[in-house]
Structure formats: structure tokens, C-alpha cells
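All protein chains but one are shown in place.
Chain lettering (A and B) follows the sequence in which the chains are written, and residue indices restart at 1 in each chain.
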Amino acid sequence: MTILRTEKLYKHFDGVKVAQDVNFSMEHGEIRCLIGPNGAGKSTFFKLVLGEHQPSSGEIYFSDQKITKLRSFERVKQGIAVKFQVPGIFSELSVWQNMQIAVQNHLHGDSMTSAIDKALAFVRLTDKAGELAGELSHGEQQWLEIGMAVSTEPRLLLLDEPTAGMTPEETARTGEMIQELNRKGMSILAVEHDMEFVRQIAHKVTVLNFGEIFAEGTINEIEANEEVARIYLGTADDDE
Amino acid sequence: MEYIHLAFTAFYQFGDAFAFLVLSAMGLAVIFGMMGIINLAHGEFIMCGAYVTVATARLGVPLPIAMLCGSLAAGILGIVLERTIIHRLYHRPLDSIVATWGISLILTQGTLIVLGSSMAGISTPLGSFSVGGYSYSTYRMVLLGVAVLLLIGLYVLFHHTTFGIHSRATIQAPHMAKAAGIDTGRMYSLTFGLGAALAGLAGALYAPTISIVPTLGANFLVESFVTVVVGGADVFLGTAPAAATLAVIKAFLTGWQGQLMGQVGLLITVMVVIRILPQGLSGWLLKGRT
Partner (left out) sequence: MGMLQREDLKASRPDGRMPGWLRLINGPQTLGRGPLFWIVFALTIGAAVVYPAFADAWSVGNTAYFFCWVFMALGLSLIWGYAGSLSFGQTAFFGLAGYTYGVVTINFGAAYGLTIVGVLLGVGMSCLGAAVLGYILFYGRISGVFLGIVTLSTTLVFATFMAQTAGSQWAIGDARLGGDNGMTGMPPLTIPWAGGDIALYSGVPLYYLLLAMLVICYLGLRVLVNSRFGNVLVAIRENPHRAEMLGYDIRRYQLIAFVIGSGLAGLSGVLYTAWGQYISPSNMDLAAAALPIIWVAVGGRKDLTATLVGTLVVLGIFQNLTIFGSYYAFVIMGLLLVIVVVFLPEGLIPGLVKFFGRFRKRKEGMS
């Protein structure tokens, strides 16, 4: 059974094709990484899955249920959570309040408090519960957002460049977090540039290029693929 | 003969409404489109233009020159306000709308204190002409001509002059513009001043047709807001087609049910448009073009 599947997904943006015949699928319990040069359509794909864009044609299935017509918040309620690249935390509220806003939709009273405590312990922010989210370090803000995303125990977690701007230690710690979540049964789809990190976590890798699925396979297969290496040359990672 | 008269009446009413919408919205549209600020003191720039026009005309200055004076005065007022207050709020667009409302209060009520509750007006120039035995105001047709010329003039100004290119560069990429040696602060001032001068011109042009009271600006506000919301952020692709569309509705409803129903119709239109075209007409036109 697939956790996420798209069927002949197309998206045209002012005449530019940003998703073309994307037939993507990933299994329950999988960690999938989405890679590709800049402008390959990775964030567009995320936005289509999250319902921020409507596809020009095609269908999206979550756990074999069609979600193409659902609004963003309805998809989230079905069990999809997201952590954006730029931390989307509520910076003028405390860490605790941030967590509460994330959790209160699902849980009440004591079970909410314990879910928040658990999530804060998981992302190692228990001591910072009373601080303003905006005053956390960059890495801590990223973790807070992961904590907010996972506190509701989603079935699918979307991560947009989860390690962007992190130190090597923070990156490694984030990788451990992702693997720990996965062991508990969460499926994870991550956009990532850091190939070392991809090697650490990914079960399978999908390469996007010009809005199309260019290649798919294990990290070893992808790294051995000369065509993949070629699309990265020239368009390039030089700004990474 | 009756048909010619009907067709001309329809054209006349449309033209009158179109001119009013374009002229009252233009200043607001330039400031919003170029700077992202909704200027709630827009009506007071219109008022300033009208007052200065009437005052100078009554001194014996020829009317067209008096009108230029009115427009210029509003422009100078705009630049002064931009330098003292507005420039502090560029990174806070929601606060700028509130602050300009404060400015609007100060200007309206201040004018009431200094100049009293009304001022003797001037009569509408140019008389009338007749088509099929019915007479029409010549001045209204002149206003239509001015509105069209103004649209063309602004297009040329923003697309074919150094000022326009610098101004658009400043708006689209302030850092790049600065790096290219453009004085961005000056560009903002001038753009705001241009918007204020255009608002002043609207006041100047309509001064002979309205009673000169400090709150006269409010009579232009609804039309200008509606035109800018329907038009969207692009001054040329937005304002002109929005004004044309709205003019049809306004002319029809005003002719049928009076001034007020015209406004109500505009308001309903704006809500329908927002529902189906969230980016306004210009967003929709730009999308369709590419």
C-alpha cells in the first residue's frame, strides 16, 4: 500500500510547465528523498501535495484516498504534516505556545500537555519551553518546527531542506531524529541537497528535472547514474 | 435620429463615468502600484488640488494654469509628507494605511479650521453642445479627453523615460537600483509626489463641478478604491480596463437608479471580482498574456 501516490500530475504556471506527467509513489514506512537541480520542480511538487497549488490535471492519493480537491488544512487533518525550509514558527509566541497551537487541534487537556512534553523532549527543547520562539538559534528553530510537525503524529511528514543552514553536528542530530520517527512508523518525504545527509537517511531517492521524474532508485544507483551527474553539472549546485 | 441620440447619451454617460474613475483613481493607483501603499489621504490631495485651483482662478489666473497650480500644490504637499512621515513606513504597509488616515484627518479638519466650512466655487467652463436636440456639457467631454491623454502620458512616462525606468527599477529591486547608482529615496519621494499631483489634478479638474468643502475628497474615495482593487497592482493593465468595466456598470446604474445605486453597484462588482480574480484584472491579464 502506498502512503503517497500521484497519477499523471501536470502543472502549468503562466505557460511554463513545472510538473509534467509526474507518476510518483512511495510506500508506507519509507524515507524518500527528492533531489534535483534548482528549478527542477521540487517545491512545486510539495505545494501540489499540500494543496497550495491546484494541479492543471492529474490526481493525488494519500493512503489510497483521493485528496486532489481537498484544501490544505483538510489534507493536514488527514495526517500530512510539513516542515518548511524557512522556519514558519510563530516567533512572537513562546515555544510552548507554538507547540500548543500545533497540537490543540487533535488533543485536549492532559493528553495535550503530555504530547507537547514528549515532542519537546524529542527535539531537545524542554528547557526552552518558556522562551520566545524568535529568540531561538537557527538550528533550534528548525527543530521546533520539526517538533510542531511531528507532535500531531502524522502518517506522512514532508521536510523541505530540513538541514539548510545547520552545523554538521545539528545535521547529524536531525538525521537521527528522522530515523527515529521513521522507526515509529512515520513515512517521510524530504527535499534535500546535502548528498551525505541523503545517504544517511534515504531508503530511496527520486530525481526531478524540468518537472519530470528523471530517475529513481537507491542512493547507490543514483550516484552511479551518469545521466544524473550530467544534469547537475552546468545547472549546478554551485550556490549550495 | 432617436437611436443616434440614445447611442450618444450612452456614450456620454459612459465617458463621464470612465473619466471620473480614471482621474480619481490614478493618483492612488500610482502610489499603490509603485510603492504598495494604500494612501488614505488620497481624498485630501484631491481636496488640496481643488482648493488651490479655485483660489488661484478667483484671483484671475486663467483656469488651465490655475489647475496646474492645484496639481502642483498637491504634489509638493505629497513630497513633504513622504519626506517627513511616509518614508518611515515603507517596510510596514499595513501601518502606512493607518498613518495616512491620521494625515487625512489632520488635513480635512485643519482645513475646516483655517478656511471654514465652505468656499465660493467657480462655474463650469465651456458651456454645452447639442446632439439630436439634447444638450450635453462640453467640459465633461474635455475631462474624458484629459483622462485618456493622462493614461497615455503615464504609460510613456513609466516606460520610455529615465524617470520611469529608474522608478520601476527602484520598485522592483531596490538593492539593485541602489547599486546601479539610483537615488532610491529620491525616486520614492518623486513617485509619491507624482501620485499626489495626479490626485490634485483630479481635484483641480472637477473643482468647477463640485461644491468646495474640506470633506470633498471623500466623494472620490469609494470610486478610487474600487477601481484600484478591481485593477490590481499594475497601473496600466489594471486601472484602464478596471475603469472601463466599472464605468459601464456605474453609467448604467446611475442612469437608471441614481448616483447612490451606481456606488452600490460598484461595491458589489468589486466583491464579485475579488472572489473570481484575487489578483485583480491586471493579475488576470498578465497571466493570460504569457
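Before moving on, here are some points about what is shown:
Note that in this section a contact is a pair of C-beta atoms (placed from the backbone, for glycine too) under 8 Å apart; a residue touches a chain by one contact, two chains touch by 3 or more.
All of these numbers come straight from a predicted model, not from anything done at the bench.
Only one of A:24, A:45, A:62 or A:96 touches the absent chain when the whole complex is considered: A:96.
Summary of contacts with the chain left out: across B:64, B:102 or B:145, the touching residue is B:102.
Annotation for chain A: contacts to the undisplayed chain at residues 50, 71-73, 76-77, 82, 84, 88-94, 96-97, 100-102, 104-105, 113, 129-132, 134, 148, 152.
Take chain B: the residues that touch the chain left off the picture are 38, 40, 43, 85, 88-89, 92-95, 97-99, 101-106, 108-110, 112-113, 215, 218, 221-222, 225-226, 228-229, 260, 263-264, 267, 270-271, 274-275, 278.
Rule of thumb we're sticking to: only the chains that are shown with their structure count from here on.
Averaged C-alpha coordinates give centres for chain A and chain B that are 47 Å from one another.
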